[in-house]
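Shown here: the complex without one of its protein chains, the others still in place.
Let's look at chain A:
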Amino acid sequence: MHPHPHCSIVPPHLLAHLAAVDDPRHAVAARAARRALVQLDPLLADRAEAFAAPVPPRTAVGRPLERRISDAGGQEILPGTLIRGEGDGATGDEATDEAYDGLGATDALFREVYGRASIDDAGLPLAATVHYGQQYDNAFWDGERMVFGDGDGDVFGRFTRSLTVISHELTHGFTQYSTNLVYEGQPGALNESLSDVFGVLVEQHHLRQTVDQASWLVGEGVFTDQVQGQALRSLAAPGTAYDDDVLGRDPQPATMSDFVITASDNGGVHINSGIPNHAFYLTALHLGGYAWERAGRIWFDAAVGGGIQANSGFRLFADVTQEAARARFGQDSEEYEAVRQAWAKVEVTG
């Protein structure tokens, strides 16, 4: 066993690349690289396997996906009446079928890519309620289920129209069962950011979009035609998602210099989330390809690794994601460098 695995002359990312080669002409090199990776670190070996096979080895087992969509029938009651259970055919009701499909797409990312069985990793059924309230202009997570309004028809249309809204809400469930970041100030903005990050990753994974092809928008299509704006938030360019005469401008900052101190919105949880959102985007941009494979994996590792506490702020979160990148890909890896540079660019680290 090599005593200092990370000082190996062949960088871990190259070993991983070699190990993943599926060409008989390079079989010997690939085998040697796989052996070297195993000696390096169990996590790095994992990575090589993850690149070689479409489904990583830690794929969740146990209870399969179970969705339950209920209809509140325009009243503010929960859960409402069950109208589509797992395996039931489409109902023809747009909100119901969008919620059902959106929960499936979200579960697919967490289960197939990250090996997590539902939001609690124990196969918890996924519950949603649609048609909540009259002209109700919001979507929320109530601690047990996602709830979707039909919109006021003036500013907002149906909230299930955007897959990123559904995946955002379900990720609040994932966060509740992992870091459980408190919903106030910086921990609250991190809670929001995780929902935006995995929210867009679900859409990118569903559409098989690379970093360059993706919109990086949250809530595209939720505004009515009367609003001047394409979406609610942008991870690529926080502060640019909308600029409307009545609603004003997207208030999200991209860097700590523009951090907003406010008492409203639980201390700006939907505002300052722009900063960690942009750090994720910069990491993904640096790495290219499919964002869920490397940048997303690092953020997922950070979220479930135990290093983030309920009251963690941006600085600690930045340290934990860097540590997650180092642990999985190595100190000399481009992944570690991408994460390090991203947090420096948004001015969370020096």
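Just so it is clear, contacts are C-beta pairs under 8 Å (C-beta built on N, C-alpha and C of every residue); 3 or more make two chains touch, one makes a residue touch a chain; residues count from 1.
Please note the rule applied: contacts and distances are computed from a predicted model.
Student: Which of "Metalloprotease", "PadR family transcriptional regulator", "Nitrous oxidase accessory protein" or "ABC transporter ATP-binding protein" is the UniProt protein name of the chain not shown?
Tutor: "Metalloprotease"
Student: For the chain that's not shown, point to the residue among A:102, A:219, A:239 or A:276 touching it.
Tutor: Touching the chain that is not displayed is residue A:219.
Student: Using the touch definition up top, pick the residue from A:142, A:293 or A:337 that touches the left-out chain.
Tutor: A:142
Student: From the listed residues A:110, A:156 or A:198, report the one that touches the chain absent from this view.
Tutor: For the chain that is not drawn, the touching residue is A:156.
Student: Tell me, which residues in chain A touch the chain that this view leaves out?
Tutor: Touch with the absent chain occurs at residues 137-144, 156, 159, 165, 168-169, 172, 176, 183, 191-192, 195, 219, 222, 232-233, 246-248, 251, 264-266, 269-271.
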